[in-house]
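After the structure tokens below, expect a handful of questions from me.
Apart from one protein chain that is not included, each protein chain of the complex appears where it belongs.
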Amino acid sequence: MSLVDRAPVALSERSPDFLPARDVSFGGYLVCMGGIVWRESLRFVHQRGRFLSALVRPLVWLFIFAAGFRATLGVSIIPPYETYVLYEVYIAPGLIAMIQLFNGLQSSLSMVYDREVGAMRILLVSPYPRWFLLVSKLVAGVAVSLLQAYAFLAVAYFWDVQPDSLWGYLTVLPALILSGLMLGAMGLAMSSIFKQLENFASVMNFVIFPMFFASSALYPLWRIQQANVLLWHICSYNPFTHAVELIRFALYGQVEWTSLAVVSGFGAACLLAAIYAYDPSAGLTGRRGGPDAAK
Amino acid sequence: MSEIAAETRAPALRVSGVTHAFGAKKALDDVSLTAPSGAFTALLGLNGAGKTTLFSLITRLYENRSGAIAVLGHDVRQQPSRALSRLGVVFQSRTLDLELSVLQNLLYHAALHGIGRSEARRRSLAVLERVGLAARAKEKVRALSGGQMRRVEIARALLHGPGLLLLDEPTVGLDIGSRRAILDEVRRLIDDDGIGVLWATHLVDEIEAADRVVVLHKGRVLLEGRIDDLRARGGSEDVGTAFMAAVAETERPNTAAERKTDTAA
Partner (left out) sequence: MTTDAPPRRPSRTARLLSAGAAAAALLAFAGPASAEKIFVSNERDHTMSVIDGATLKVVETIKTGRRPRGITASPDGKLIYVCTSDDNRVEVYDSTTHKLVKTLPSGPDPELFVLHPSGNPLYIANEDDNMVTIVDVNTAQKLAEVPVGVEPEGMGISPDGKILVNTSETTSMAHFIDTATNQIVENVVVDSRPRVAEFRADNKQVWVSAEVGGTVSVIDPATHQILKKITFEIPGVTAEAIQPVGVKITKDGKTAFVALGPANRVAVVDTETFAVKKYLLVGQRVWQLAFSPDESRLYTTNGNSNDISIVDVASDKVTKSVTVGRSPWGAVAVP
């Protein structure tokens, strides 16, 4: 499956060290994606501050917020739980989704940042198709978010926040991948559409907080419905709610089909939007102010 | 075989009739130029002349909607993969990951071009050797000087064996010694590898007598030829004065367009 001709270009007496890359083959695709994931993971590992804040943020919620509010949560058994759960157990899936939300938006911010400093340019001059590069970038972001999510789950385990069975740690993996893809794709789409995302405070105000609070992360939907029907409608349509519920059910070895459909559908839509936006011929990058404006 | 033959015949870069606008503002207006293989072509222009826009189109950050751009005969719109795999770029802004080591930066770039790990390592060390930085491979980029970072970026651009090397004002912010070293390095590449180089700059002293020069001003090509042509055009032996004179000419109405035709190389 060669996209370019195989033979090297004999321009002159060039040294054998500088033969052009021979192939944009299937193996090459894997190498390319592997390289993008590898770089993202390396960056993540090097940025200890980022790892710590990614971990500390949900743990603060777990230890402090949940401890303060555990008594106020109405006692009721809702699926997938089979008995009463402590508030910290209830909010754990929401906090995992929050990790992924932050991570998705952070990598979207890094796209904006990358675009500024030019690392994005390096990515986009790869001979592989633009959609593939974006998907690889997405996969890399998901890989990093998985590291964070499992680190959080490990700490939570010792705080007695555990699924019914250890299998839950395995069954949650596909849900984490899907929700990570959705939130990452959302970040990608946003990074291509909004130019003003450099300011993280505004991202917090306009994206993370509304998505997080208007969801089932902190309160069960039935509780929200009792409090405010309009809010309940908003929460029910919030894709983040469905990411949370998908993770919640998967931790208990169950599938929440509606959430699965919403997460897959919204994720695919965001990814398509991002691919469109980054497509050099159809996209928005060429129409919006050009390189000088992007500086 | 015919493909290779075609590639060898084709210039490293051919831009023909490219116009590009951001909204109402025309960044490039009917730009045509050629950068042959085995030659140094200087793209001379003031800030805002359209050099960066042109580079963005060649590197396909966005697509040209008019005209054609071909790298070694491969149209960037029709055959983007082939065009991009023949292209090495050094962007104006720094594009290295400061947190990662020199080698890690190169390995990442190699992966983006589908070069497997062991081959990537071999190539990386070879290109670093060439730019004299092999000993710094394991160091973090942050520890390098500005000039060394540029040389790493050049090494990186060469990893996949491109036929065309684009450099967008690569010496900005460097001291005179580093500038000289980088220029020498690039000229050596042309001699050794027969690679085609398009070097965007606003510094006339980077241009040598044998170089080809393309003057871009306000999105239009004012001149494409040798440095002597620029001297003649500007009416001065000093290249800088000649360049400023040529640029000033366009400020007078109805002159740029007629001049353009008779200065083509």
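As written, the chains take the letters A and B, and residue 1 is the first residue of each chain.
One rule holds in what follows: a contact is a pair of C-beta atoms (placed from the backbone, for glycine too) under 8 Å apart; a residue touches a chain by one contact, two chains touch by 3 or more.
Keep in mind the model is a prediction, meaning the values are calculated, not measured.
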Chains in view that the hidden chain touches are A
Of the candidates A:Leu30, A:Leu52 or A:Ala67, the residue in contact with the absent chain is A:Ala67
Of the candidates A:Leu59, A:Leu86, A:Leu221 or A:Ile234, the residue in contact with the absent chain is A:Leu86
Answer key for A:Ile78, A:Leu221 or A:Ile234 versus the chain not shown reads A:Ile78
For subunit A, residues touching the missing partner are 67-71, 75, 77-79, 82-86, 164
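The working rule: only the chains that are shown with their structure count from here on.
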Between the Cα centroids of subunit A and subunit B the separation in whole angstrom comes to 36
Per the touch rule above, subunit B residues touching subunit A in the complex are 1, 3-4, 7-8, 20, 22-23, 27, 37-38, 48, 52-53, 55-56, 59-63, 72, 77, 79-87, 89, 91-95, 97, 99-100, 104, 107-117, 122-123, 126-127, 158, 160-163, 192-195
Subunit A contacts subunit B in the complex at 3-5, 7-15, 17-21, 23-25, 27-29, 31-32, 34-36, 38-39, 42-43, 46-47, 116-119, 121-129, 280-281, 283, 285-293
